[in-house]
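One structure is given here, and the rest of the page talks about it.
Only one protein chain is missing; all other protein chains are in place.
On to subunit A.
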Amino acid sequence: MSAAVATSGIKVQQATGGMPRHHVAIFIALLAAGIVAPFMLYPVFVMKVMCFALFACAFNLLLGYTGLLSFGHAAYFGFASYICAYSAKSWGLTPELAILLGTAAATVLGLVIGALSIRRQGIYFAMVTLAFAQMVFFFCLQAPFTGGEDGIQAVPRGHLFGLISLRSDFTLYWVVLAITLGGLLAIYRIIHSPFGQVLKAIRENEPRAVSLGYRVNRYKLATFVLSAALAGLAGSTKAIVFQLASLTDVHWSMSGEVVLMTLIGGLGTVFGPILGATVIITMQNYLATFGAWVTIIQGIIFVVCVMLFREGVIGVISKWIKKPL
């Protein structure tokens, strides 16, 4: 019951229970920023940042808390956006149902791919997940319902719960803000749950966790599925925002981008990926005029970041203030 509530990302009860003060402060600051942002910035841009922030946090849940480097997370993000777009457009599902369906599809995909790859270690795990993600890419390119190179366009934003029209960016904005914050709180709760405590133990000393009787592969798989589901939630939401599902979102370069966002912000930190996503999306937005140079500039920034802040920006700050962020 409460699991469904937490992962649906709409409402997380008692998520503040036992949260340290400085984390509460950061969440309130994020909420405040989210409320002010659409009055200062272009709402669609902020919604894009939020979708990617959620995506990066979902990815970080896996890499940062189990050490598994999935190099195919675009598969869950992108596949969910196709399912969401298709069900909203062709079946006329209301946006919340379309998003849930997209999320569910990513969950199932994550379960299948995760079960097949979780036993691989290190670089092999990255390779296997990449290979599966490529299969998903080709499926999305070839399958009749995905619109091939064109993707699924003109996806209706529809009416929330069949009642509230989301045509206006401004109305949609609050829905996306709620989903994003809900998703972030859900991730926060996962990290700070009894389950998350076992994950920490596994990350710190896997053989010891095994010797205490923990079946570590099951924890890794469960985290993989949760991560895929939340990536799917982000992808589905993005499809509604842009009214589009396209091959960009299932492409391997998207898998690379989310790694980048996470590393720049701070791997294994709660808030780092949010910053990482904001930096990368902002850069792409404002540097768009440089065309192909964006990739190169992004690369340079990445290299500089990795050399200057090994633990990512938030990771370094967290060390300075000696508090986990």
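Basically, a residue touches a chain if its C-beta (ideal position, glycine included) is under 8 Å from a C-beta of that chain, and two chains touch if they have at least 3 such contacts; residues count from 1.
Basically, contacts and distances are computed from a predicted model.
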The chain missing from this complex carries, among "PqqA peptide cyclase", "Branched-chain amino acid transport system ATP-binding protein", "Acetolactate synthase" or "LLM class flavin-dependent oxidoreductase", the UniProt name "Branched-chain amino acid transport system ATP-binding protein"
The one of A:S90, A:Q197 or A:N285 in touch with the missing chain is A:Q197
Out of A:F45, A:W174, A:Y214 or A:W252, the sole contact with the unshown chain comes from A:Y214
Where subunit A meets the chain that is not shown, the residues are 2-3, 5-6, 14, 17-18, 189-190, 192-198, 200-201, 204-205, 207-216, 218-219, 222, 226
